[in-house]
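Here is chain A:
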Amino acid sequence: MVSSAISLSTVVLFLPLIGIIPLLLMREQGADGHGNENFKWMALGFSGAAFIASLVMWATFNASNPGLQFAQQIEWIPSIGISFSIGVDGISILLIVLTTFIMPIAILSSFTAHVIHERGRERLYYIFMLLLEFAMLGVFMAQDLFMFYIFWEVTLVPMYFLIGIWGAERRIYAAVKFFLYTMAGSILMLLAILYVGINAGTFSLPAIMELIQTGKLVFPFAGVFSTQSFLFLGFLIAFAIKVPIWPFHSWLPDAHVQSPTAGSVVLAGVLLKLGAYGIIRFCLPLFPQAAHAWAPFVATLAVIGIIYGAWVTYAQTDVKKLVAYSSISHMGFVILGIFALNTIGIQGAILQMVNHGISTGGMFLFVGVLYERRHTKDIAAYGGIWKVLPVFGGLSLLIALSSMGLPGLNGFVGEFTILMGSLGSPTLGFFFTLFATLGVILSAVYILYMYQKVFMGDVTHEENNHLEGLRWQETTVLVAVIVVIIWIGVQPKTFFDSMGPTVTQMAQNINSAASTVLR
Partner candidate 1 sequence: MLHTTDFVILSAVLFILGAMGVLLRRNAILLFMSVELMLNASNLALVAFAKQWNQMEGHLFVFFVIAVAAAEVAVGLALIVAIFHSKNSINVDELHQMEG
Partner candidate 2 sequence: MENYPSLVTLILFIPLIGFVLNLFVGPRLGERLSSILGTTAAMLSFGVAVLLWTYLRGSGYESAVVNPPFLDGWIQIGSANVSIPWQLRVDTLSVTMMLVVTGVGSLIHIYSAGYMHGDARFTRFFTYLNLFLFFMLILVTGNNFLMMFVGWEGVGLCSFLLIGFWFDRPNGVGWKNSNAARKAMIANRVGDFGVLMAVFLMFWTFGTLDYYRPGEITNAELTGHETASAVSEGGHEAAPAEGEHAAAPAEGEAATTTEGHGTPEIAGPVFTDNEHIPTAQLGVFGQAERMVKENHQVSFGSFSLPIDTVLVIITLFMLLGATGKSAQIPLFVWLPDAMAGPTPVSALIHAATMVTAGVYMMCRSNVFFFNAELTSFIVAIIGATTAIMAGYIALGQWDIKKVLAYSTVSQLGFMVAAVGVGAYGAAMFHLVTHAFFKALLFLGSGSVIHGVEHGHHLAHERAHDAHGHDAYDAHGDAHGEEHHDDHPFDPQDMRNMGGLARKMPITFITYVIGTLALAGIFPLAGFWSKDEILADSWLKGFEGGSFLSSAGGFIAFVLLLVAAGLTAFYMWRQIEMVFFGSARSEAADHAPESVFSMTFPLIVLAILSIFGGFINTPSNVLGLENIFTAHNFTEWLEHSIVHAHAAPFQPGIALVALGLAIAAIFAARSIYGQGKSSHVADHDPLIDRIPSGGATIFGMANAKLHWDENYFRFIENPFNKMSQFLANTVDWRFWHDYFHDTVIGKGFVGISQILAKPVDLGIIDGLVNDVGSVVKWISNRMRVVQTGYVRTYAVSVLLGVVLVIVILILPALQR
């Protein structure tokens, strides 16, 4: 399983980090005396290379193998069992590809962002983007609890600066809130990680899993308040803040509204997935009984989040805030699917993570396009944009519909699978599904409201009549997003096949572990 040669996963992981080096070496001024044009191209090149490498990895990924692939392990601190250990399995492969897909899009969308020209420090901006990509990939690949924690915390740093330097008016407040809020949750996780690592004698996740499976490592479980449950909650709270599960969502609107477009795209596209990924990766397999016992509770929060999030979204007057709140509703579906604790639900949840990354990322992209032209996020400032920019209106409609869950597009496949999983789940059931399905109606209510307010009706503001057409960068990113939207919507089989064996095996382990206690 472990080879000394450099695995493909390592290549994907380090490509963005390597990309920072030429950026550091390049001169601040370009040939024309202005900012160096090559910063963005270099960043785009390296993130694009990472994307291609991850595609190669996906293509060579053996879908029928539920175990770890492209694994690489290098001793780091052997005395306490910490190693540099990465690998890819069915759960992470799609999210890795999502990350490497979103990053070039985010970088390309920054080409036209006026805020970077306004505030300068272009080199720093792209360095942070690449660092962010590196850290996020690390989170998805890490197979060692300690490394996971480090990558997890490292993601905060570039995001903090992206919001804090290139954000909107209240950027400092939002950046600090984002940092502190997520950091606070991580403390409990650190404690839980230390407890697990010290008890197991190693921080390596596969090793710990093996110990648990063979019964050599037992976290005592005796109901919802016992050692295992506390460990479970320690992890869960950190992840819940990141997702965010209702009611830990308060940082999200601030971060999204204040962040630059590319930051929002990455935040919605990938960062929120880290939390849900963590739940699938750690909370469920390490603490199956606790997960089983707490599932109805967490799923209740998820369902509240779905309805509450959608309802609150409807009243927003700021486009970005609207999309931000819609994330709460969408991520509620993901959490519901995870805590259905069956293979359908979890597969749906993983697919929905990808979907949300793409659809909501796409939403932020078109909001960004609007913002670049009018410099306002107030819905009332728009109206009738479809008439002025027909192509843009059509592309945006498709993205909005995907977010709404129109069958044939990606959002539907995820939501459908999740809801079906939750109805047949051993822990949830009819009423969870019933109320969560109401979210389908509510999402139509707010998405259509937003679309109508921005794109339909007559042009009421004179400025809107003279909007600049789409630039090629904007068209490219929107079309790229839409291609994936339709692909997943029509042929999700490819995606389900990639994750199927891993998730099925995990679901079986959880349910057999849980049933031994419940019996």
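With respect to how the candidates were assembled, all candidates are chains of the complex that A comes from, given by their letters.
Going forward, a contact is a pair of C-beta atoms (placed from the backbone, for glycine too) under 8 Å apart; a residue touches a chain by one contact, two chains touch by 3 or more; residues count from 1.
This one's a predicted model, so the numbers in the text were calculated from it and none came from an experiment.
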Candidate from 1 or 2 that touches chain A, complex-wide: 2
Of all residues in chain A, those that touch candidate 2 in their complex: 177, 247, 250, 253-254, 308, 311-316, 325, 342-344, 347, 384, 386-387, 401, 406-408, 412-413, 416-417, 419-420, 423-426, 429-430, 433-434, 437-438, 440-441, 444-445, 448-449, 452, 456-459, 490-494, 496-497, 500-501, 503-504
